[in-house]
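Left out: one protein chain. Kept in place: all the others.
Presenting chain A:
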Amino acid sequence: MSETRGLTLAEKVWNDHLVVKGEDGAPDLLYIDLHLVHEVTSPQAFDGLRQAGRPVRRPDLTIATEDHNTPTLGINKPIADLTSRTQIDTLRGNAKEFGVRLHSLGDVEQGIVHVVGPQLGLTMPGITVVCGDSHTSTHGAFGAMAFGIGTSEVEHVLATQTLPLKAFKTMAITVEGALRPGVTAKDIILAVIAKIGTGGGQGYVLEYRGSAIRSLSMEGRMTVCNMSIEAGARAGMVAPDQITYDYLEGRPHAPAGADWDDAVAYWNTLQTDDDAVFDAEVFLDADTLEPFVTWGTNPGQGVSLSENVPDPSTIIDANDRANAERALEYMALTANTPMKEIAVDAVFMGSCTNSRIEDLRAFASVIKGQKKADNVRVMVVPGSARVRIEAEAEGIDKIVEEFGAEWRFAGCSMCLGMNPDQLAPGERCASTSNRNFEGRQGKGGRTHLVSPLVAAATAIRGTLSSPWDLEQAPELATTDELATTAPKAV
């Protein structure tokens, strides 16, 4: 980094958290503003502290929730699976012993860790956020530097509230233009990953810029940043603006009074300087973008919904060709089949990518007054208990149930199937989650990643579809309408 040129958003946030600048190739020591904890990656971290006789340095910067293992039905009953129950009981014991705030199953603030942080107003611009979970990148939507860490790093942060880190490279992803109706944040990020590949972001912090990003709601920006990790990146960020501030103001942990004014004054300085230089740049045209859907077994294997399953024999790179062949075999798909002819067995509406109130509203706007296809099971899982309550207040639960879908309690659910919500072997699912890896949603399950709008239309028709394929195209709410009353918990 030379003295003379400006700085990127990522560099500004990094520099403002330097506790010790690493010399001679040693890593920098960075301060961590917010540490999110869940039951899967924390047990051994707490056990390590216990053995070394170390306390949690800053319980007031730490918050835990139960999400990966929690059931989405019968949440009052003991958890049947022993491993799941042990992990949750262990978190409860650790939270108590170390004085960490925990939102347990049944609590109004329980939910997927990446939904809970923003909803409480804890996630804010210009902070560092870590969690033992790769989709921590979600929080970058606020202009925070947010990334996933491993269990030994979780212990490190619990003990010291810092992390030794080597600086990341920076990549600008500029998306210019206006999205057509029915095209969403999910389609942007799936198209980005298809373009740069699942390793394209390796070693980088991505900064999403351009008019199409600026016009996204906070929910949409979170969807985009959430999947940065699927492009191999450490983190994704969007510079804060009025949309960010409007979302945050008044939330339980958002700054208030003079603190709010100080914060906004600082946040306004976080824009990437005009003369800053990114290590890499990528451009995407939003005007021509269509709903996007994956056909393979990694998030980079996607096409526009109006296209066909690709033909591996036309792929020049031998490695990519072999991967595509293997993926088609696992997915039981034939080359050149129109994507829209692919019939599904299940639709999963949920996960930290798309389970916020706005996502549920978008889904509901399409299915309202309709019936689901006979052979498709449809599961709708709000990202947090708070989102569930808000949706019920708006009648979304009724719309979902009248449609013939299941309205569930909050959690990660079928995103990874650590709880009983799983695909059976061979089942095909249109899923609003972020990973279509082999067996991710259940052994032998086949996943197509889609937006909430595509999930809804697919649930109606039984084949991968966009709302425009429906006999009666629904009146889609505008982004503004979807976002206006995002829930601000009391």
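As a working rule, a residue touches a chain if its C-beta (ideal position, glycine included) is under 8 Å from a C-beta of that chain, and two chains touch if they have at least 3 such contacts; residues count from 1.
Just so we're on the same page, contacts and distances are computed from a predicted model.
Visitor: Tell me the UniProt name of the left-out chain, picking from "Cytochrome b", "NADH-quinone oxidoreductase subunit F", "3-isopropylmalate dehydratase small subunit" or "Hydrogenase maturation factor".
Guide: For the chain missing from the view, the UniProt record says "3-isopropylmalate dehydratase small subunit".
Visitor: Which one touches the absent chain: A:Pro252, A:Gly395 or A:Gly426?
Guide: A:Pro252
Visitor: Identify the residue among A:Ser104, A:Ser134, A:Gln161 or A:Asn308 that touches the chain left out of the display.
Guide: Considering the complete complex, A:Gln161 is the one touching the chain left out.
Visitor: Which residue among A:Ile127, A:Val309, A:Leu360 or A:Cys429 touches the omitted chain?
Guide: A:Ile127
Visitor: Just one of A:Val13, A:Leu34, A:Ala324 or A:Leu482 touches the chain that is missing; which is it?
Guide: Among A:Val13, A:Leu34, A:Ala324 or A:Leu482, only A:Leu34 touches the chain that is not shown.
Visitor: Suppose we count only contacts with the excluded chain; which residues of chain A make the list?
Guide: 19-20, 29, 31, 33-34, 43-44, 47-48, 51-52, 54, 59-63, 83, 86-87, 90, 101, 121-124, 127, 150-152, 155-156, 159-162, 164, 252-253, 255, 259-260, 262-263, 266
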